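Worksheet: one structure, shown below.
Missing here is one protein chain; the remaining ones are kept as they sit in the complex.
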Amino acid sequence: MLLCEQQTPRGLNQLPRKKTEMELAVNITLLLMLCATVFAVVKLQSLFAIVMLFGIYSLLSAMIFVALDAVDVAFTEAAVGAGISTVLMLATLVTTGRWKKKPERSGLLPLFVVTITGAALVWGTLDMPEYGNPANPAHHHVADRYIAESPTEIGIPNMVTSVLASYRGFDTLGEVIVVFTALVGVLSLLQVRRPRTFARKQDNRPDTHRRRPYPVLQVVALIMMPFIIVFALYVQFHGDFGPGGGFQAGVIFAVAFILYTLTYGLDDSLALTPLPALKILAAGGVIIYGGTGVVSMLLGGNFLDYNVLAANPVSGQHIGIIVIELGVGITVASVLITVFYAFVTRAERNRAGEKQVDLPNKAD
Amino acid sequence: MFATAAAALLVIMCLALVRAFRGPKIYDRILAVNMFGTKTVLLIAVYGFMTGRPEFLDLGIFYALINFVGVIAALKFIERLDEYDEQEER
Amino acid sequence: MQIAVDLVSWLFLSMGMFLGLTGAYGILKFPDFYTRVHAASISDTLCTACFVIGLALQSGFNLVTAKLFMILILLWLTGPAASHALVRAANTAGLKPVTEKKD
Partner (left out) sequence: MDSIFTDILAGALGRYNYWVVIVLMMAGFYVVIASTNLVKKIVGLNIFQTSVFIMYISIGKISGGTAPIVWANAELYSNPLPHVLILTAIVVGVATTALGLSLIMRIKHAYGSVEEDEILALSQAEDEDE
């Protein structure tokens, strides 16, 4: 408790609190911009533009999450939507081509279905409780208890982390397993190329000027890499006190290596993070998480009951949360890096496959 | 004061959004996305001050980062895409 | 004292707003891609700095200020690099600037 009071900047107490009207105005404007973006996505034909606008859409919705007080969610949405999903979609476009070949099929029937469904949903909202009212039923079952007691019961200021990692630890375990399963699925569909340490140097492909790397970007990326990794560690271990935690930190780690791959190429990046190690780490994170549950069972508690991990229940909760967040971070980071490598391999192979018809030296 | 700044940033974001829609070239869109991202970072900072709770600047740092990586990814992949498209046309 | 700090911070913020709006106007009105980059990227760097300094004056000296300056450094590092890469990519892809006025 003392820790979080130190967090509040001292000079700010005199700042006016509760500018609710302005918050509302920001909210309304952002939502309108979101609608405009979506209509542009519906109308546009260039897939590349659609994916770029999807990036904007994600950034905007993350900003809306900030305006709706959900900072942890905003963090994750920015990381996952604007970051990873957009990058993966761009990589897919390299394989599939950038233009839609045909216009939409006749829009009338879909439009009819959509209008009917939308009208029914709007009719449904008329019975919904008013937005932002503290008396709404959604705020009065377990939520009350989480807000009132989690700071003393779990002992960490960020209630989202306590609920995520402790009260609803089962959910999060399931989710980590889903992420791991996605990796298994992606790797069974696409393969990751092994690094070519020797062939790359004497590669005598005709090097057009456009294929040269960007030296400025390489330098900037190199400056930023250590910074990003330190920031990832900060987010990982500061997640108890501020927005952050295992997912966000894992994605930031992945972003560091994605940046490296983009500027230096897949071979260098694969030499830095070997594929077998990534696979082991992805499984290792899940094992750390599940293992914490098993350890707490062996110590006489329930599965994922961290109270028994130390003599004092609160410090037991602390240990448990730090360990499972570490597991989550490791799994998410290694899964996302591997998935990205698989996508880039596919994108490059596709390009090479088209090209190598008239080139004598094969890639491997 | 912060409210005015937030309003100005929202206006800037709207204008960048218009450029992202109009486009004509893909590079215009990427430029607009980049500008949009920068202004989102500033909006997060200003919004934190506006609501009196500016501790969430970690988010801003991260947005700046993700924005950069997004732009670089778009550029790198469009490079390959151009090559690919030329191949198809030939 | 507080009033003076408020005044200076207000000055910086309005400067930032002005620069940001100028950049946004430029990105909308200029005729081709290269001039738009010019409008957006140059105003962006100073605009960011003005906003950050204006906000930092309000927060006093603490962790928030440190984070604000980290944002500033990051944006100063990434913004010009991204603009450079963007222009270079457009140039190598063969995008030509508009050199004549349209009739």
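By written order: A, B and C. Residues from 1 in each chain.
In this text, a contact is a pair of C-beta atoms (placed from the backbone, for glycine too) under 8 Å apart; a residue touches a chain by one contact, two chains touch by 3 or more.
A quick note: this is a predicted structure, and the numbers were derived from the prediction, not measured.
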{"item": "Contact set of the excluded chain (shown chains only)", "value": "A, B"}
{"item": "Given A:V26, A:I50, A:L278 or A:L326, the one touching the chain that is not displayed", "value": "A:I50"}
{"item": "Full-complex contact with the absent chain, from A:V179, A:V255 or A:L309", "value": "A:V179"}
{"item": "Residues from chain B at the interface with the omitted partner, ascending", "value": "51, 53, 56"}
{"item": "Sites on chain A contacted by the missing partner chain, in the whole complex", "value": "1, 4-5, 8, 13, 17-18, 20, 24, 27-28, 31-32, 34-35, 38-39, 41-42, 47, 50-51, 54, 57-58, 61, 64-65, 68-73, 76-77, 80-81, 84-85, 88-89, 91-93, 95-97, 100-102, 104-105, 107, 110-111, 113-115, 117-118, 121-122, 125-126, 128, 130-134, 136, 138-139, 142-143, 146-147, 151, 157-160, 163-164, 168, 171-172, 175, 178-179, 181-182, 185-186, 189-190, 241-243, 247, 332, 335-336, 339, 342-343, 346"}
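One rule holds for everything that comes next: only the chains that are shown with their structure count from here on.
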{"item": "Contact graph of the chains (line, ring, star, complete, other)", "value": "complete"}
{"item": "B-C against A-B, pair bridged by the larger set of C-beta contacts", "value": "A-B"}
{"item": "Intercentroid distance (Cα basis), chain C paired with chain A, Å", "value": "27"}
{"item": "Chain centre separation (chain B, chain C; CA means) in Å", "value": "12"}
{"item": "Overlap residues in chain A, where contacts from two or more other chains coincide", "value": "7, 9, 12, 15, 210, 217, 224"}
{"item": "Chain B: positions in contact with at least two other chains", "value": "30, 49, 54-55, 58, 61, 65, 67-68, 72, 78-79, 82"}
{"item": "Residues of chain B touching chain A in the complex", "value": "3, 6-7, 10, 13-14, 17, 20-21, 23, 26, 29-30, 33, 36-37, 40, 43-44, 47, 49-56, 58-59, 61-63, 65-70, 72-74, 76-85, 87-88"}
{"item": "Residues on chain A engaged by chain B in the complex (per definition of touch)", "value": "7-9, 12, 15-19, 22-23, 25-26, 29-30, 33, 36-37, 40, 46, 48-49, 52-53, 55-56, 59-60, 62-63, 66-67, 71, 74-75, 78-79, 82-83, 86-87, 90-91, 93-94, 97-98, 210-211, 217, 224, 228, 231, 234-235, 238, 242-244, 248, 252, 255, 258-259, 262-263, 347-348, 350-351, 354-355"}
{"item": "List of chain C residues in touch with chain A within their complex", "value": "58-60, 62-64, 74, 77-78, 81, 84-85, 88, 92-93"}
